[in-house]
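Have a look at this one.
Left out: one protein chain. Kept in place: all the others.
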Amino acid sequence: MRNVTWADRDVRACLAAVKRGKPFVYGLTNYVAANLSANVLLAVGAGPAIGAAPGWPSAFAAGAGAMWINAAALMSSGPETLIEAARSADAAGTPWVLDPVAMGAGAAAYDDIIRQLLGFHPTVIRGNASELIALAGGAGGGKGVETTAGSDEAIAFITDFAKATGSIIAVSGAVDYVTDGTDILAVPGGDVRLTQVTGAGCSLGALIAALLAANETKLIATCAAHAIYAVAAERAAGARGMGAFAAALVDELSLLDGEEK
Amino acid sequence: MRNVTWADRDVRACLAAVKRGKPFVYGLTNYVAANLSANVLLAVGAGPAIGAAPGWPSAFAAGAGAMWINAAALMSSGPETLIEAARSADAAGTPWVLDPVAMGAGAAAYDDIIRQLLGFHPTVIRGNASELIALAGGAGGGKGVETTAGSDEAIAFITDFAKATGSIIAVSGAVDYVTDGTDILAVPGGDVRLTQVTGAGCSLGALIAALLAANETKLIATCAAHAIYAVAAERAAGARGMGAFAAALVDELSLLDGEEK
Partner (left out) sequence: MRNVTWADRDVRACLAAVKRGKPFVYGLTNYVAANLSANVLLAVGAGPAIGAAPGWPSAFAAGAGAMWINAAALMSSGPETLIEAARSADAAGTPWVLDPVAMGAGAAAYDDIIRQLLGFHPTVIRGNASELIALAGGAGGGKGVETTAGSDEAIAFITDFAKATGSIIAVSGAVDYVTDGTDILAVPGGDVRLTQVTGAGCSLGALIAALLAANETKLIATCAAHAIYAVAAERAAGARGMGAFAAALVDELSLLDGEEK
C-alpha cells in the first residue's frame, strides 16, 4: 500500500489545476457545515454554491464542474431534492461525492434515503469507518456523527464496497484510506483536531469535489484532497485552541501553492 | 443567594465528567447559531448532532445523553418536529433544555409553539430576562432577540415559574441566576461580548445540555455550564474585536481542564 502526501508532485499538480481552473462546485450539505465548506472551497480557488433554492439542484448539478451531497442536507431539503441533484449529476456526467454522515446512527428513515442515492453512481463515497461500514451493510453504527470504529477496521469493507458500487471509497481516520477496489492508497498525517471542529469532515467532501472537477484521474484527485487537507491541518497545529484551529485550517489551505514543495 | 464560579470544585468536577463521558448531545437549533453551538460542545468534549433530518428527532432525542431545543429551530423545521423531539426526550427520560429565544418579540404564532413545548417537561429553561418574563406570562417583550429587561428584574418571575413548571430556570444577564424554585444561585462574571457575538446565548443552551448529560445533580450542572462559559469569556477578553472573540471563546473552552483550579 503506497502512501500519498503533499510531498508528491501529483498531489501538488492536482491543486494547481484547481487554482488554474477555478471550477464551479455545487453542494447540498447541512447548515452546520455549510459555511466552513464554502470557505474551504474558496481557499483553494474553487467557486462554491451551496443549497437547494428552486431550480438549483437540477441546473447546478448539471452545470457544475463537480458536486457533493452530504446526506445531512436532509435537515433542510426533502429526499426528492437530493435525489433530483444526484440524478441530474449522473445524467450530465458531473462527478459527484456522497458523504453518508451519521449513516447507521439509529435513524432508519434517514439511512434508507442514503441507500437510494447510491443508485446514481457517486464518483466518490467518503465518510468515517462507522458510516461506511454501515453503508456497506456491516454493523458499524456510530454515536450520532462520531465514529466508533478505526479506519483500519474498514479496509476490507471498503475494498469490497468499491468493487460492488464502482465508486471510489475514502475512509477518514488516524490514517485515511482511498480505494477504487483495485488499488488502495494511504494518506497519513493530519491533526486530531480535524475531528474536533464541526464540519471539518463534511468540508473534506467539498474539497474532494473541487479536486474531481479539475482533474481527470479520479483516484489520485481523491487522494490529493486528503493529502492537501492533512498538510493544511498540520500547518495549523500551532493554533491555540479549537476555535483558532478552524480559521487556521482555512488560512493554510488558502496559502498552499500548487507549485511549491 | 450563593455565588457559583469556576473556583468551585463542584463546577470543575461537572466539566471533568463531560470530558470523561463524552456524551452524545442532540440539538434542534437555528442555522445562525448551529455552527458555534456544535463547536462549543466539541470544545468541552461532547459529541454533538444538530438538525432534524428524517428520523433524527425521535431516535436521537431518545438515544442522546441530553438534548436542547432552541425555539428558532422553527426557521428550518415545522412545529411538529420540535414537538416530536420534546415528546421523545420526555418519554425516554432524556434531560433537555428549552431556549425560548425571541419569545414575546411580537410573533404570536411562534410564541404559541413555545408554550406547547412546555408541556413536555424541559429539565431546564434558559433565556434572557425579556424572553423568560414573556414565557412566564409577564409583559416582557424584547426587541427581536435582544432583551429589554435586566436579569435581576426576572428573579421573582423565574422563582415562581420554576415552581409552576418543575423546571430549572436560568436567566442570562450581567449576573446569571439559576433556580429550581427553592434554591437560587448567582453566576457572576463573563464578558459583555457574549451578547455581541451571534449565537453565544444559544450555544449556552447546548452547553447546559452537555453538563446535564454527564451529571446527576441538575441544578449544579446548570450553574456549572454558566460558570464555565463565564470563565472562558473572561479568558477570551483580550481578543482584539468581536470576530476574534468568538474564536477565542471556543479556544478557551477547549483549554479548560476539569482538574485545574
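Letters A and B name the chains as they come in the text, with residue numbers starting at 1 for each one.
Keep in mind that, in the parts below, a contact is a pair of C-beta atoms (placed from the backbone, for glycine too) under 8 Å apart; a residue touches a chain by one contact, two chains touch by 3 or more.
Quick caveat, the model's predicted, so the values are computed rather than measured.
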Of B:Tyr31, B:Trp96 or B:Tyr177, which one is in contact with the hidden chain?
B:Tyr31
If I consider the whole complex, including the chain that's not displayed, which of A:Asn3, A:Gln196 or A:Ser254 touches that chain?
A:Ser254
Please pick, from B:Trp96, B:Tyr110 or B:Phe157, the residue that touches the omitted chain in the full complex.
B:Tyr110
Please give every residue of chain B in contact with the chain that is not shown.
30-33, 35-36, 71-72, 74-76, 79, 102, 105-111, 113, 143-146, 196-199, 239-244, 246-247
Which parts of chain A face the unshown chain closely enough to count as touching?
24, 26, 31, 34-35, 38-39, 42-43, 47-56, 59-60, 63-64, 76-77, 246-255
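Rule of thumb we're sticking to: only the chains that are shown with their structure count from here on.
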Suppose each chain is reduced to the average of its Cα coordinates; what separation in Å results between chain A and chain B?
32
